[in-house]
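What follows is an incomplete set of chains from the complex, kept in their original frame.
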Amino acid sequence: MIRTAWLVAVKDLRIEQRSRVLLWQVLPFGVMALVLSGLALGPTHAGHSSAGPGLFYLVMLLVALLMINRSQVIEGSPGTRASVATLGLDPAGVFLGKALALAVELWLTGLVLLGGAVLVLHTALAGTLSALPSVVVTLGALAAAGTLYGALTGGGQGPVTLLPVLSLPAFAPLLIAGERSFSAALHGGALWRWWLISLVALVAYLGIGILLYGVLEES
Amino acid sequence: MSSPSPEVTLRDAVVLVGGFPLLSGVNLDLAPSSLTVVTGANGAGKTSLLRLLAGLVTLSSGAGVVAGVDLKGDLRELRRRVGWLGHEGSFYDDLSASENLVFAAKALARPTGEVASVLERVGLSSRAATSAKQLSAGQRRRLGLAWLLLRRPALWLLDEPYASLDDDGRTFFDQLIGDVVDSGATVVVSAHDPLRSRTLAPRTITLAGGLVVADRS
Amino acid sequence: MMKLLSQRLLGPVTLVLLALTFWLGLWVTPPDKVQGNLARLLYVHPAVAWVALYLSFGTATIASALYLWKRSRSVVMDRVAHCAMEVSLVFIILTLITGSIWGRPAWGVWWAWDARLTSTAILGVFAVGYLALRRANDDFELQARRSAVVAILAAINVPIIHFSVQWWKTLHQGASVFTPGGNFKVHGIMLTTLFISLAAFTLLFFWLLRERYRVEVLREERQRVSLDEALAQRRREGVH
């Protein structure tokens, strides 16, 4: 399982690195979206640093949608799926590998956007740093859940637009938990409780993925 | 015909997709270590039959056992035993020819040293570093063959392998399936042209309207 | 025998209980001191919400899990899950509507950023997503498996959403509106009516589910007839 996971993760990251989608497309999109949502709210709302965590997670969510989509697109045409299916890879390993690759990409993007939040949305630097562990866990959970939902909607080229509908309700609690613990880190408060929720979600999604990913694969 | 345990058995196999019967009741037995050519007019159901045997579509009614796996059972296990070469490319477009094969080799726990020799065999050595999406139609077909050579499955399912192969390619291919059948594997090929090699004497099955209408050894 | 009886009686009993609920709710129970006649929604809204959130969504989830479980993998379970999810969507929408109607005069707004409201809406989107997924693919098997997984994934979110209600509230006081004890004096007759309404809507759920299931079976049968036709036609393609 671990070997398969590693193989798949390396393959996904290599394709990503070759196409440079992360660097040239996803990151600028994230920065842009951060600035724009600030704009959309007008100076009264966005100026407050209290909106920072919420906006950060909102943007991360949008970025995650893009990347989940991409993580399915690189699985290629139906023909590719058919032949890869005949390799008989362990589905649990495939799930872990894809989730890992996605998590790595989300962590990189998150790091950059946290910097952006400090600069643009005036979130306090110290608080942001102390929120880091919770951000890592939350984004990890997002990656695990996203990989599951990606497999659900992947395959044909039709249902790509289905991904947001299916996954957004699942991401909502993650969003809330992340936002809360980030806010708590900024303004003091029960950081650990929210952090724990993200952790539970991460473990739950990983568990479900390992158990059920095989069921989802293209038949 | 029916040796100890046939490699493929289909009884009244029906495959429905979106309410349309791609196969409308196929009965078929294939012996192990045999070569079968499936022919038929466009839309007769050749591709659908091969996809069914590969475990890529599910059986809607009827029964079937392929490579020892029940078609109503664990299709993942079935897919692990067959090799599939379809109309479309069967690899990652953004990886190079050799990276694709290295991935397959690792997934199969095969030594990656084999990759270079396999590329050599299908005549793609000079394109080893070219990304798969830049290959020409025939080169993509060859890469698909290379992938199968690495796999060495028990049951080969090849959908119009001749299409877009050049002369050399076809000769090589005929040799290849000769070798494969000799080594004990079963090969099912769909084709519009008869095989060229005179030394191969395949059984020929003709489909029409999703049914087997002729069967000639 | 019992089965036959319950089949026969389900519809009538449901209707009788619903009628009783409306009679009690509209005429027998007194209007509320604060909210007046509006408080009569108490006999509809909570019961509808109960059916939507727990009864039908729960049924769909359990049926889905049973479908995925190898030994009980059957078309029946898939059908039950599908039908229950449809019923669930209807009741979620009803919950939102009755809640909004109640909320407008009670809080002055149709919608508030309360965790319970939001989570209900989210669950509704889950149900829509589930139904959308069911029509996204031709392959029946794949469809059934995928949607079963969605139902289960949706279900783990229910507890998370449920607990977030309390957490949200503790952090944001003032958003909490659900204090029936403060707004209503629940008299004996009101409490009785409340329970009768719960029973009535519960039965209504089972009735609707059964009817929906029957329609589904009929639809599939009709499909099978057209299927035989399609098979014959496909076979004829071979003969020239």
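Letters A, B and C mark the chains as written, and numbering starts fresh at 1 in each.
In this section, a residue touches a chain if its C-beta (ideal position, glycine included) is under 8 Å from a C-beta of that chain, and two chains touch if they have at least 3 such contacts.
It should be emphasised that the depicted structure is a prediction, and the values quoted were computed from it without experimental measurement.
The full set of protein chains in the file adds up to the formula A x2, B x2, C x1.
Here is the rule we use: only the chains that are shown with their structure count from here on.
Interface comparison, B-C versus A-B: the pair with the greater number of contacting C-beta pairs is A-B. For this pair, subunit A with subunit C, the centres built from the Cα atoms lie 31 Å apart. Centre-to-centre, using mean CA coordinates, subunit B is 47 Å away from subunit C. Between the Cα centres of subunit A and subunit B there is a gap of 38 Å.
Of all residues in subunit A, those that touch two or more other chains are 219. Subunit B has residues 57-58 in contact with two or more other chains.
Those residues of subunit A whose C-beta lies close enough to touch subunit B in the complex are 4, 7, 11, 14-15, 18-19, 74, 76-80, 82-83, 85-89, 91, 214, 217, 219. Against subunit C, the residues of subunit A that register as touching in their complex are 145, 148-149, 152-153, 155-156, 158-159, 162, 165-166, 168-170, 172-173, 176-177, 180, 189, 193-194, 197, 201, 204, 208, 212, 215-216, 218-219.
For subunit C in complex with subunit A, the residues that touch the partner chain are 68, 118, 122-123, 125-126, 128-129, 132-133, 136-137, 139, 141-142, 145-146, 148-150, 152-154, 156-157, 160-161, 164, 167-168, 171.
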